[in-house]
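Data first, discussion second: the structure below is written as structure tokens.
Every protein chain of the complex appears in place save one, which is left out.
Take a look at chain A:
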Amino acid sequence: MTYQPSPSALPPLPAGWTEHKAPTGHTYYYNAETKVSTYRRPGVAPFAPVAPVAPAAPAVVPAPASAPVAAPMNPAMSSFVQHQMVPQINLSDPAVANAFMAQYAQTQQPQQGQRGGFGAGGRGGMQSRPRPQPVDKPRSKVAIPGCEPWILVYTKYGRRFVYNPVKNASYWRIPEKLMPAILELDQARIRQKAEGKTTEQEQEQQAQQNEGTTDAEKASSTPATEGQQAEAQHDYDSSEYEEVEVTDDEGAEDGDQDAEGSSRKRQRTEEPTANDAHAEFTEADIAAQLAAMGAEYGDDAEMGEDWEEGDEGLPLSESDARELFKDLLNDFNINPYSPWDKLMEEGKIFDDARYTVLPTTKARKEVWEEWSRAKIQELKERRAKEEKKDPRIPYLAFLQAKATPKLYWPEFRRKYKKEEPMKDPKLSDKDREKYYREHINRLKLPQATLKADLKKLLASVPPSQLNNQTPASHLPPQVLCDIRYISLDPQVRDPFIEAYIQGLGPPPEAGEVAAEAEGEEEKKAREERRKREKVLQERERAVAEEKRRQEKRLQYERARLREKERELVRAMHVGKKGLVSQLAGGTQTQVEGGGDKAESS
């Protein structure tokens, strides 16, 4: 965080002092004997004598115009002048503080190189640090009871200042007349914190108690705080006057320790809390700081304009919380396709109050999932409804705007490769090149030819799409994605087209259009039907032929079968008779044969 000169360059600490690191990263020093802790390295005598500063009444002190010499001859001298200057100006006045800052920054710059490694008690090194410009914002406000127009405003980084809306004045340093009331507020909050949850009734009681008991408390606490205040002033005065890192909560620690009054509007230019101030970390201080921080976390949930202590816990219903979180996602234009981790890494939504309506990250993730699913569905539906746009239309429009005969296609492509129409994946590079060349060639043709071509194109569009009621800005896509449409210069083309449209007839009647469309469709359908029927007939014929052939075969087979059967029957029939006759015949023949044989033998 803060730049520290190397330890070897530092003078050793006096006895009794020890060096520590604060949680914020600052090094601080602590004396166990005197129980004093300080950011400033002890053992170095403080610089200039301290001029007292009037805290509550910001008196206008003339701006130190000539004091820090514009071009200092001697760096040591100039630094001395500056250190002397710092305490003598009353910085509680915003105007003065601004003027001072401007001066101081001016003289500061040229020195940086010259005084690189000097070791004036570890203070000089801070000057060369690049100054961060923290952006602080008011976060919540509390009316100060008893001092009516005044309100106490807490900033994002945990600091606070008082603001008077009537006079439109704000002070970092809390004026003394408000001090007791604010102390009371702080004490009430500490007590509340300690008790944990307090109901409103209890708070009221507390308030009453406070009324009663504060006198005694005030008596005991005010001297202490005044002492602190004096000390703080002293430290602020003698210390380096510089801006604070945003993480440094010191300024918020207690009203009496952030030691500046400055305009609320100028917060950015001056962040003048006393960084090197004596920090007395007593237990009460720490408790107060913790309480303040706790209160701020509570504030996150409401952030309401008229936030008041007491109405913290208006519990949201479950569904309301979910809806709120979804609204948050919608408002930040979160991409529903993105992963949850990305959302968490970016952390855009953390600062929104609605982030805290859900108690756990798990619940948030669940709601996010539900939301993203619904959102994607919705996107899908919307896209389905949208008509598909021809990718050629934007490309041709782009060509008309950008194409010149002076560029060859590769040059043109290289020159405009980042343009959207040149990257569209729906249109291939080949097509793009083709259109480009064609367009360039056509640009060389005489105007009359181009006009004739355009007329031809317009004539080719059916009257249902292009007629005298078609607005010139809504030409049918058929026209828009034709190369002939873009060949003519728009200044010539548009009046020409308008004139042409004027000369067209009215749109055909709805029925006619329908009939026409239907007729066309019907024709197509009929043709198709005829085709189908033809095919069917052919098939039928083929089938019939097959059938016939089969039948023929069947009959033939059957005939054969019958023939065989008959043969069989005949054979059967022939059977005995035949056998007998055979036998008879056989015997006859045998006899005959025998006779023959006998004869022969």
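What we mean here is this: a contact is a pair of C-beta atoms (placed from the backbone, for glycine too) under 8 Å apart; a residue touches a chain by one contact, two chains touch by 3 or more; residues count from 1.
The working rule: contacts and distances are computed from a predicted model.
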Among "DNA polymerase", "Mannose-1-phosphate guanyltransferase", "Delay of germination 1" or "Pre-mRNA-splicing factor cwf14", find the name that the UniProt record gives to the complex chain excluded from display. "Pre-mRNA-splicing factor cwf14"
Identify the residue among A:H20, A:K177, A:K389 or A:K426 that touches the chain left out of the display. A:K426
Of A:N168, A:S338, A:T449 or A:Q537, which residue touches the hidden chain? A:S338
Residue among A:K348, A:R373 or A:R570 touching the omitted chain: A:R373
So which bits of chain A touch the chain we can't see? 335-339, 341-342, 369, 372-373, 376, 379, 425-426, 428-429
